[in-house]
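Below you'll find the structure I mean.
What you see is the complex with one protein chain gone and the rest in place.
The letters A and B name the chains in turn, as written, and every chain counts its residues from 1.
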Amino acid sequence: MSGVTSTVLFDEPGPRARRRIRVATVLGVLAVIALAVLAVRQFAANGQLDQARWQPYGTWPMWRYLLTGLWSTALAAVVSAALSMALGLVLALGRLSPRRWVRGPAASYVEVVRTVPALLLVYVVLFALPRYGLDLPLFWKLVVPLTLSNAAAFAEIFRAGVLSVERGQTEAGLAIGLTRWRTMRLIVLPQAARRVLPSIVSQSVGLLKDTSLGYVVSYGELLYSGRVLANYNGLLIQTYIVVALVYLAVNLSLSKLARTLEARQRRSSAGLASPGRSSARA
Amino acid sequence: MSVLLDHLPELWQGLIVTIQLTAASFLGAAVLGVLVTALRVSPVRVLRAIGTAYVETFQNLPLLVLLVLAFFGLPTIGLKAEPLVTAVAVISVYEAAYIGEALRSGVNSVSKGQGEAARAIGLTFTQSLRHVILPQALRTVVQPLGNIAIALTMNTALAGAVSIVDLTAAAQRVNLVEAQPIPIFVGAGVAYALIAACVGFVTGRLERWLVILR
Partner (left out) sequence: MLMKKIIAVVAVSFLGLAACGEASSPAVPGPSKSGTDVIGQAPVAAASDILPGSTMEKIKQRGELIVGGSLDAPLLSQQNPATGEVEGFDAALGKALAKYIIGRPKVKIVNSASETREALLSNGTVDVVFQTYTITEERARQVAFAGPYYTSGLTIAVKKGTSGIAKPEDLNGKKVIAGANTPAIPAIKKLAPQAEIITFGSDPECLQALTQDRGVAYVQDETLLIAAAKKDPSISIVTKPFTVDPYGIGLKHGDDQFKTFVNAWLGKIQAAGVWQRIWKDSIGTVVTGDAPQPPRIGSVPGS
């Protein structure tokens, strides 16, 4: 997205504007540098930059431990992404169904779950279900609530995608004698899938961020691993900074992948309407 | 059901905190988000880069990590505030990235001629942004902003990790004492759904109101 420049607000700059742009550039850079220097100096003044406090993160065992946590994060994210996409697709199709008794429940599920915090769902699975004899293994205590909550988001993305496909496509499918389901499967869904790809990837980034709730259920994902590490070496702030950087690196790569896909899709479907983008859940 | 009534004061207090967190954070996020949008659509490349970096950073970090890091890290650079203030600041900063992104696509949806017309009648950058582009952009982003507000409400539940007793944390505490998770968590869930319904209602009204203005 960084490459896209909005041209709504300005024309090609003239000589005076260019001078002003140069001044603003210098000021902007100075402001950022000043802020950074100030923060780092304060940070150092508190002894948080002491070499001894960072030294553990120059050693392989610490990183191996964090990367094992990252592996668990990835596992939880991939499994819940796959499950919630499947459930989301079912819900989206249900919500688009001509039958009221299918549409109603699907719509209520999406609307209700969209408004319940994932953390609350985690608590339900963690505390409420075991009382009724359903005590899931640790991994599923994280994956099930994440799946339940993200399925609603994916359902909305898929529905927006299907709705963005021109009516004529469905009509054409029905006209050549395909059933409603086959029209959906062969004509509408493939086009919808293309259009919602960027939203799917950004929702997946959101889901990966949500796995940090593993912290609550003691599932050994990245943030929880950070907590165990901090418990071991007592370096709370340094550990969480490192954990934050790892999350940033992984998610930035995923977002970059999303942009690459988006660009490729724009090229391949040049001339078609721009993809229907639904806002990703924050 | 009586569990909810017995612990009404605590749960009510938690609900108040959740509403405070939501309202204050959304306000903060809206202000910051407008600033970020201004950076991202400015003609100065460096400012655009700063805006982009902001959005990319905060959209790609889990809120929970940010909360814990800010809560314990900011005091070491001399920025210590009440837990509630810290949480509001962090959630604002985090959600501003999403608001900035929504506003930017709103700005880009305004047709190019509008900006050209504004400049043609001699408006400056700030003036054309304020009087011409943003009012139109706002209309197209009411719905996305409403979705962000609902997501923000859900995200305030994470503030429990930094000692704030919001609705989720209050429910969890009551559950520890009473061990009756179903009524307690369902009650809390209903309260969240009500907040979201209010946000949805306001969004709907706002949308209609802005459409009439057009």
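In the analysis below, a contact is a pair of C-beta atoms (placed from the backbone, for glycine too) under 8 Å apart; a residue touches a chain by one contact, two chains touch by 3 or more.
As the structure is a computational prediction, the values presented were derived from the model and not from experiment.
Screening A:Ile21, A:Leu93 or A:Ile200 for touch with the missing chain picks out A:Ile200. Residue A:Ala82 is the one among A:Ala82, A:Ala172 or A:Ala263 that touches the chain not shown. One chain of the complex is left out; on subunit B, the residues touching it are 68, 72, 75, 80, 83, 161-163, 169, 173, 176-177.
The missing chain lies against subunit A, touching residues 59-65, 67-68, 70-71, 74-75, 77-78, 81-82, 85, 126-127, 130, 135, 137-138, 190, 193-194, 197, 200-201, 204, 215-220, 225, 227-234, 236-237, 250, 253-254, 257, 261.
Rule of thumb we're sticking to: only the chains that are shown with their structure count from here on.
Subunit A and subunit B, compared by their mean Cα positions, are separated by 17 Å.
Every residue of subunit B that touches subunit A in the complex is listed here, in rising order: 40-50, 52, 56-57, 59-66, 68-69, 72-73, 76-78, 94-95, 98, 102, 104-105, 107-108, 110-112, 114-116, 119, 125, 128-129, 133, 143-144, 147-148, 150-158, 160-161, 168, 171-172, 175, 179, 181-182, 185, 188-189, 192-193, 195-197. Against subunit B, the residues of subunit A that register as touching in their complex are 1-2, 4-11, 13, 17, 21, 24-25, 28-29, 32, 39, 42-43, 46, 48, 112, 114-120, 123-124, 127-128, 131, 205, 209-210, 212-213, 215, 223, 236-237, 240-241, 243-244, 247-248, 251-252, 255, 277, 279-282.
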